[in-house]
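Here the complex is missing a single protein chain, while all its other protein chains stay put.
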Amino acid sequence: MTDTTALLLALGLPAAATFLIAALGSRPNLRDGVSVTTSVATFAVVLYLLNGFLDGARPSVTLFEVLPGLVLNFAIEPLGMLFATVASGLWIVTAVYSIGYMRGAGEKKQTRFYICFAIAISAALGIAFSGNLFTLFIFYEVLTISTYPLVAHKETPEARRGARIYLGILMTTSILFLLVAVIWTWNIAGTMDFRAGGILEGRIDPVYVPLLLALFAFGIGKAALMPFHRWLPAAMVAPTPVSALLHAVAVVKAGVFTMLKVGTYIFGVGFLSRTGASEWLVWLAAASILIASIIALTKDDLKERLAYSTVSQLSYITLGMALANQMGVVGGAMHIVMHAMGKITLFMCAGAIYVAAHKTKVSELDGLGRKMPFTFIAFTLASLSIIGLPPFGGAWSKWYLMLSAAEAKHLVVIGVLMVSSLLNVAYLLPVAARAFFVPPRGGMAHSLGAAAAPQGGLAEAPAFCVIPICVTAIGCIILFFSVGGLYEFLLHIPILPESTQ
Amino acid sequence: MLAMIEANLPALQVVLPLIAAPLCAMLGTGRRAWAFATLVSFVAFAIAISLFIATMGGTIISYEMGGWAPPIGIEYRVDTLNAFVLVIVSGMAALVLPYARRIVDYEIPAERQVLFYTAFLLCLTGLLGVTITGDAFNVFVFLEISSLSTYALIASGAWRNKRALTASYNYLIMGTIGATFFVIGIGMLYMITGTLNMADLGEKIAAHGDSRTLRTGFVFILIGIGLKLAMFPLHLWLPNAYTFAPSAVTAFVAATATKVAVYVLLRFMFTIFGFDYAFQAATLENVVLPLAIVAMFAASLVAIFQDDLKRMLAYSSIAQIGYILLGLAFLTHTGLTASIVHLFNHAVTKGALFMVAGCFIYATGSSSITSLRGIGRDMPWTTAAFVISGFSLIGLPLTVGFISKWYLVQAAIELGWWPVALLIMGSSLLAIVYIWRVVEQAYLQPAPEGAVRREAPLSMLVPTWILVGLSVWFGVSATMTVGAASRAATSLISSSQIMWQ
Amino acid sequence: MPELLSPALVYVVAAILLPFIPQGLPRQITMLAVPFLGVAVFWDLSYGTYGSLNLMGMHVGLMRIDALSYIFGLIFSLAAFLAAIYAWHLRDTVQQVGALLYIGSAIGAVFAADLVTLFVFWEGTAIASVFLIWARRTEGSYATGMRYLIVQIGSGLLLLAGIILLYLETGSIAFNRMELGSLATWAIFLAFGIKCAFPLLHNWLQDAYPAATVTGAVILSAFTTKLAVYALARGFPGTEMLIYIGAVMTLFPIFYAVIENDLRRVLAYSLNNQLGFMVVGIGIGTPLALNGTAAHAFCHILYKALLFMSVGAVLFRTGTAKGSELGGLYKTMPWTMVFCVVGAASISAFPLFSGFISKSLILSASADEGHYIVWLILLFASAGVFHHSGIKIPYFAFFAHDSGKRPKEAPLHMLIAMGLTAALCIGIGVYPAPLYALLPYDVDYQPYTTAHVITQLQLLFFSALAFAVLMKTGIYPPELRSTNLDTDWTYRRLLPAAIGKLQNAVVGTWRFGVRLTEARLDRLLTGVYRAHGPQGALARTWPTGSMVLWIAVLLGVTLLLTYM
Partner (left out) sequence: MTGHSDGSKDDPKAFSWLSRHLLWVDNPRYVDRLVWGLAVVCLALASADFAYHKHSYFPIEDIPGFYGFYGFVMCAALVISAKGLRVLLKRGEDYYAPNTVEAEEHPEFDLDREKFDA
C-alpha cells in the first residue's frame, strides 16, 4: 500500500461504508458492526499514514481539476495529520457509544443516522487532508450538510428548529464570508495551496489583511466565534452521539482546524504578527472565551452548559492562531486534541445520564453519583482536563497558549485564560460534585464522612455507553503524560516560508 | 452526401424542426408524434454538437441562406457563443421530449397531444433560429415563432388548470409588446444604417456614430428583450406562465427561452452596438445592475413565501436571471464569462428542478409544497435529484451553481465592488431558505396518513438524473463549460470595437 | 528505577490501587504502610536532584533532596502516618483516595526541583484536598468546597502564569531563589501567598477547614499551608516584605479566634497565626530564622494535627464543635482532654513542649536582626495564641459550663493517634537535638536558658491570669452561635450582590435590545411578507394593464437616462 492509496483509502472507507450500512438497514447488529469495523479500519489506515508521515512521507494526490488551477487536491501536513488522527480515533469511541445510546434511548431511523455519521467522518478527513483552500471549502460544506440530518434526527419541531438554526448559521457564514474570502484569496494570490509561511505576503495591501482575516474568522462558522456561536447550543437537540460528533470529533474541530490552517498556511503567522492584523481577533476571542463561560454558568441544562463551554474552549484555539506565533499554533493544535478528548467524555457522560436516569438538568443530578459512579468519575476527570489542570491533557495546551500570549506580550490574555479556568471550575465541577456529595432532595445523608454506604444498587447506562466513557476519560490522563511526543510532532508544523527554513 | 450535410448544417439546424413540425401534425396519434418529435430533437442536438465542435477552435461559420450573400441575403452565423446556446437549447429539447411522454399523457388529453408536440417542435425551431441567425430582422421572426408556439404550449395547461389560459393570454400581451419594442428598435437601426445583417449593422453603426435615434433604438431593444428574458420588473408574465404550463413545457421553456433572449441581448449589445458609447455602459450600470440586484433579492424573497413548488421555482428563475444580467453589467471578461456559463448552468439546474416538479405532480397530483410531506421516503430518487439540483441553485461546491457564483464573485472582486460580492452571496442564502423549506418537508415531516405515492417512472427519472448528473459533472470538471464561455466572451468582446480595460 | 521514583508516585499508585483493595484490615494496613514506603524512597538518598527529564525542552526534576526538602518530606510523611491511624475507622473510599492523592501531591511538590513539577503537584493538592471537604456530603460543605477549590485553583493559575512569564524571561524553570521585581515573580509570590493564607487572602482557610470531615480537617491542617511555607522559604527567603506580612498574619487572626464559636475555626485562625511566625522567619531570612521556620513548621504540623484530632474526636462523638454547645466533656472524654491540653501547651510554647523550642528560634532571629516592633508583635501574638488555642479550646470544650453532653470517649485508634502525636510533641520539646540536626542550616542554638524559660513562663502565666480575671469578672465574651464576618464577606455577599445588580442591568438591556430588535425584525418581516408574500405586491398576478404601465415607466426612465 503506498501512501497515496492509503490517503484515498482513508477518505473512501467511511464513504464506502455508507452503502453497506444502507444495505444492511434491516439488520441492526450487522449494520452497527459494519460501522464499528469501518471506524477501526479507518483509524488503522490513518495510523499507517501517520507512521509514514513520521518517516518523512508527504503524499499528495490530485483527484480532478474543476477549473484551471482549481484542483481537488489532498496532501498531508502535520496539522491535518493531527486532526485526522483525532477524528478517526474518536470515531471508534463514538461508534461504539452510539450503539449503546441509540438502542438505549430507543431512537428511530438509526440507519440514516449511521449513514450520515460515516459521511460526516469522511468529510472531516477530507478537511484534514485537503491540500488547498478550495478542497477544504468543499468538504467543509459536505460536513455541514451531512450533519444536518443528524441534528434534526428526532424530527420534532424543536429538532427541526435547532437544525434550521444550525444549518442557517453555518451556511450563511460559509457562503457569505468564507466563500468570498476564498475567492478573494484566489484573486490576489493566484493560488490556494496551503504553503508554509502563507501565500499572501507581498501580494495584498496590508490594510486589507484584517478585513480578509475577518471574512475568514467569521466565515468559519464552525469555529463558533462569537457572535456566530448560536448554532452550537441550538444543535443540542440532537442525540448525544451527534453532540459528541459536533463538539469533539468532527464539526467544531474542523472549524478551528480550518482556522489554524488558514492562519499558518494562508496568512502565515509571521505575516500576521508583523502586520498586527490579528490583533482584533485576539480580543474578540478573549471576549468570546469569557462571555461564553459566563453564559455557561447560568445554564441549568447540562448539554447546553457543555455547548457554551465548547464555544468558550474553541476560542482558545482561535486565540492561539490570532496570537500569531509558533507557540500559539502549537498550543491551539494541542488544544484540538485535548479538548476533543475531554469534551467527548463530557458529552458521552451527559448522554449516559440521559439514557440511564432520563435527567438533563444539572439541578436534578443531586445524589446520582452513587448510582452511576463510573459515569460521574469520568465526568470529573474530563472536567478537570477541560479546566486545564494537571495531570490532565488540557493543562499542556493551556500552558502553551499562555506561553504564546506571554510571548506576544498579551498579558491581559494570560489573565483571561486564568479567569476562564476559574469559570470552568465554577460551571463544570458542580455537576459531578453535586452528584456525588450533595444529598438528594429530602434525603438525609449527613455523616461527617465516617462511612459511606451506597444506598440502592448501581444504575449505570449500558456497557456500550460506559466503556467508551472510561476509555476517553483515561485518555485525558494519558495525554498529559504522553505530551512530549505530541509536542515533537507539532513542532513539525512549518511556521516560516520554505525558503527561509 | 455527408459533405453536403456538413456544409448545410447551420441551415439544417433550423430547417429540420421547421419541416418536422407540420409533418408531426399529420402523424395522428400522440405516441407517434412523440416518437417523431423525439427523434427530431435528437438529430437537432447532434447537429448542434457538431456545430459546437466545429466552432470550438474559434472559427466562425457563416452560411448564406439560398446562396444570397450578405448583407442582402440572410446569413446564418455560428460562433462559439451561439453554438453554445444551440447546444443548450437542442440538448434540453432532447432531454425534455423523452421525459415528456408520461407526464404529457397525464396532463394533456390524448387527442391534443399531436398538436402539442407540433407546437413543441415549432418552439424549438424558433429558439434555434433566433440563436443561429445573423440577421436582425430574422431574429424577430424566429422570436415570434417561438413566442407564439410557447403561448400555445402554455395554454395547453388549461386541461389541468383553467388559469393557464389567462397566464398564456398575459404572456401573449406582454410578449407582443416586447416583440413590438424590439422591432421598433430594429427599425430605428435600419433607419440609420439601411441594413439588417448584424455584422454589417455593427460596422455601419460604428461608422455612423452616436445619435438620438441610435440611443432610442438601443433602449427599445433593451426593453423589448428585457421583457422576453423576464428582467425585473418586466417579469410579471413569467410566474403564472411557468406555474400553469404543462410540466414538460415549463422544464423546456424555463431552461431555454430566457437563455435565448439573453443571448440576443448579448449579441445586440456587443456585436451590433459594440460598446464604444458611454451611454450603453451607463445604462447597464444605472438600470440593469440595480434591477438585477433587486431581482436577486425580491424574487428570491417571493420564492420563499410560495406554497406552489413550480411557482417557487419560477420566482427563483427570475432571481437567477438577475445573476446573468449582473454578470453582463460588470462589462468585464470575467463577468461575461460568468454570465454565459450561468446560461448553461442555470438551464441544467432549473431544467432538472422543473422536471422534478413534474415528477412530483405525476406522483401526487399536486404541485403544492405541503403535499410533499415525507416524500423523501416514497420517492427517494426524485427527492434526491431535487436536493442535488437545489444545492446547485444555492451554489454549493461541486455543482454547476458554484462555478457561476465563483466567476460572478470573482468579477465583482476584480472590480473592487465589495458590496456586490456580498450581495451575490446574500441572495444565495435566500436560495437556501426556499430550497430547504422543501427539503425539510420532504425528509423531516411525517407523510400524510394514507398517502400512496410511487417513485416516478424511469422515463422521467432518467432525463432528470441526466441533468442532475450534468450539473454535478460540470460542477466537478468545469473546464469545458467555462472554457467555452470564456471563448465566447472573448469573441463577443473582440467583435465589439471598444477598447477593453 | 529510583531515578523516577518520587515518593509522590508511591502515594499515587496506592491511590489508584486502593479502590481494588477491600475495605477493612487490608485497606487500613495499606493506608498505614504507604507513608513508610514513601519515606523509604528518599530516606537514604544523598542530597541531589533525581528523576531529571527533558520535557519539551524544559529541564524537569522530579525529586530534589536537600536539607529543606528533606525535613518537609519527613514531617509530611509522619503526618500522613499519624492521620492514617486517626482515620482507621474510615470506610469511605473517596476520602481515602483523596487523602492519598493530596498527601502525595504535597510531598511531590516539596521535592519538586522545577516550577512545572511544582505546579503540577500544587494543583494536585488543590483538587485532591477538596474531596476531604465534600466528603462530608452536605449542602453547606459542598458550597464551601467549591469556594475553597476556586481559591486554590486560582492560586495554581497565578503560579502557572508566573512560571510562564519567568520561563520566557529566563529560559529556565528551575525552582530556586527568586527576587521580587518582575511581574513573573510577583505572580508566583502571590500564588504562594494565597496558599499561605496571607492577610486578606486568608479566608479560604477558615472557611474550609471547619467544613471538612473529622479526619479531613486533620489532614488538611498539615499540608496545604505548610507546602506554601516551604515554597516561600525556597523561593523568597529574606524578602523583607514577608516580615511585615507575617507580623500582620500573627496578629489579626487572634482577634477573630477570641470571638469565634466553632472550635475548629478557632483552630484555623490560630493556624493562620502560626503561619505568620513562619512567614516572619522566612522574611528575616537569616540561617537562624530559616531554621526557625523549618522547625516551627515541623512542630506546628504535629501539635496542630493533635489539636484538630482532639476537637475532631469531640465532633465525632458529639456531632458539634461549637463552643456554645460544648463543655464539661472531661468527664467522659478525659483522654481526649489530656491530649488536647498537650497540644494546647505545645502551640502555646510552654517549655518542655515542642512549640517552645521552635518558636523561640524565630523570636530570637527577629530580635537578632533588631526588628523591634515585629518582635513586640510576635510576643503579643504568642500571648494571644496561648489565650485562644491554649486556654480557650480546652476550656470551652472540656470544662467551662457543663453542657450536659455525655459522649463516649474517643475510639481507641484516635486515642492512639493522639497519644503518639502528643508523645512526639513532648519528646521534641524535651529533647530537641534530633530535630535541630535535621534543620537546613548548622546553627548552634540553646532554647533552654534560664532567661528564656522564665520570660516565656511569665508571658504565659500572666496571660492565663488575665483570662482567669476576665472570666471571673464576666468581661470575657461568651461563646455564641454566630457567623463572624471576614474577608469572605466580599465574595459571599458583596460580589454576588454586585454581580446580581450587574446581571440585572445586563439582562435588562439585553432583553430590551432583543425586544427592540425583535420588534424591528417583526416589522421588517411583515414588510417583507407584505411585499413578497403570496398576496404581496411582488407576488400577485397583475392585471395586464398595470404590467404594461410598468413597461412604459421603465422605457421612459431608461430613455431619459440614456438621453442625459
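As written, the chains take the letters A, B and C, and residue 1 is the first residue of each chain.
Just so it is clear, a contact is a pair of C-beta atoms (placed from the backbone, for glycine too) under 8 Å apart; a residue touches a chain by one contact, two chains touch by 3 or more.
This is a predicted model, so every value here is computed, not measured.
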Hidden-chain contact residue, picked from the options C:G24, C:G181 or C:G370: C:G370
Which of C:L465, C:L524 or C:V553 contacts the chain that the document leaves out: C:L465
Among C:Q23, C:T93 or C:T332, the residue in touch with the chain that has been omitted: C:T332
Of C:I29, C:L45, C:L200 or C:L485, the residue in touch with the unshown chain: C:L485
Touch residues of chain C, complete complex, unshown partner: 138-141, 143-144, 210-211, 254-256, 258-259, 262, 316-320, 328, 330-332, 334-335, 338, 367-368, 370, 372, 375-376, 379-380, 383-384, 387, 399, 402-409, 450-451, 454-470, 472, 475-477, 480-486, 492-493
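Just so we're on the same page, only the chains that are shown with their structure count from here on.
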Distance between the centres, which are taken as Cα means, of chain B and chain A, whole angstrom: 45
For chain A, residues contacting two or more additional chains: none
Touching two or more other chains - residues of chain B: none
Residues of chain A that touch chain C when the two form their complex: 384, 387, 389-391, 395, 398-399, 402-403, 406-407, 411, 414-415, 418, 421-422, 425-426, 429-430, 433-434, 436-439, 445-453, 483-484, 487-488
Partner chain A, residues of chain B touching it in the complex: 391, 394-398, 403, 405-406, 409-410, 413-414, 421-422, 425-426, 428-429, 432, 436, 440, 443-446, 475-479, 482
Touch list for chain A against partner chain B, complex: 64-68, 72, 134, 137-138, 141, 145, 149, 152, 155, 159-160, 163-164, 167-168, 171-172, 175-177, 179-180, 183-184, 186-187
